[in-house]
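Our next item is chain A:
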Amino acid sequence: MAFGPFLLLALMEGLVTAAVLALAAAGLSLVFGVMRVVNVAHGEFYMLGAILAWVVASVVPGPPAVGFVAALVIAPVLVGALAAAADGLILKRLHYDPEATIVATIGLLYMIQQATLSLYGPNANPVPAPFEWRIQLPWFGYSGYKLFVVLAAGVVLLALWIFMRRTKAGLIMRATQVDRTTARSFGINVDLVYMGTFALGAGLAALAGVLIVPIQQAQYLMGGDPLLLSFIVVIIGGLGSLRGTLIAALVIGLSDGTISMFFTPTLAKIIATLLVAMVLVFRPQGLFGARA
Partner candidate 1 sequence: MTGGGARIWALHAAVLVVVFAAQYWLSPYHATNLARIMVLAVFAMGYNLAFGYTGLLSLGHALLLAAGMYAASIPAQLWGWTAGPALIAGIAAGGLMAGAVGLLALRTAGVSFMIVTLMFAQAGFLTILYFAPVTGGDDGFALPAASRTILGFSLATDTPRFLAAFGLFASGLLASLALVRSSFGRTMVAMRENEERSRMLGYNPFTVKLAALVISGLYAGGAGAAWALLFGYAGASFASIQYSILPMLYVLLGGAGTVLGPFLGAVLMFYLIEFASDLTSAYLFIVGLALVILVLFAPKGILGTIRERWARWLP
Partner candidate 2 sequence: MAAVIESPLIETKGLTLHFGGLRAVDGVDFSLRPGEIHALIGPNGAGKTTFVSLLSGRRLPQSGSIRLAGEDITRLPAHARVRKGIAYTFQITSIFPRLSVFDNVALAVQSRGARGVTVKTRAALARVGLEGLEGQEAQTLSYGHQRLLELAMGLALAPRLLILDEPTQGLAASEIEGFKALVRSLVPQTTVLLIEHNMDLVMDLATRITVLNFGRILATGSPAEIRADKAVQEAYLGA
């Protein structure tokens, strides 16, 4: 293949990565922004979304599209409910202490991952795409589903933006983000806001998992990479900023797709991880401005 089409393909792949990443990272960023909680179990919510998509697809009869649409609704709701329970049972009791919640979400990561291993098993299972449609470009054919993923992620992120900016619930969340104590004195039920935020963040990760599963198979260890990449996106993008998250996801997704065409993925990951560490060390105001 010539260089031009090769690059185009890399960019298109990168766009898909960026779209899924933006969804997952938006959830992580939301949770850190509003609750000041670093959720290390975020990748497991993504994994659960993918696994639940497989479960729903195998249970629901009819064409793949029906099962897929059902999964798009059911998986995020179930994962959100699980997250809400984890918030009430664990995080709230820790009074959202930053360091204690990290330790607790590490524990949650192991529990979700290992419970999935014992219930679902170690195998990777494919889920059929809801539709089979290929775009034929002059140089290569391309999966129409992948373009749908980009579109769907765009729609969800737009909806999230409207929710945060234009609805009362979004306003309440932003108020809580600015000042928890003041929000409480204005009669806002902060506990409920936190629970809702944690559920919403987890739901976004699960949605990303559902969208990815026709491209990547569902497996219990698949949460690790998106966790790392979401961290990278959130740290580089700046916290609580949906726009920053989106831009960073595009940059990371596109460069990840493109760089891996030229470098080995391991080297690309090494560079990305070190880069993030350096951002935190030398430009902490972008992220954890005050001592978190």
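With respect to how the candidates were assembled, all candidates are chains of the complex that A comes from, given by their letters.
Quick note on the criterion: a residue touches a chain if its C-beta (ideal position, glycine included) is under 8 Å from a C-beta of that chain, and two chains touch if they have at least 3 such contacts; residues count from 1.
Predicted, not measured: the structure shown is a model, and the values here were computed from it.
Once the contact definition is applied, which of 1 or 2 turns out to touch chain A in the complex?
Touching partner of chain A: 1.
So in the complex, the part of chain A that touches candidate 1 is made up of which residues?
By the definition above, chain A touches candidate 1 via 38, 90, 93-94, 98-100, 102-104, 106-115, 117-118, 122, 228, 231, 235, 264, 266-267, 269-270, 273-274, 276-278, 280-282, 284, 287-288, 291-292.
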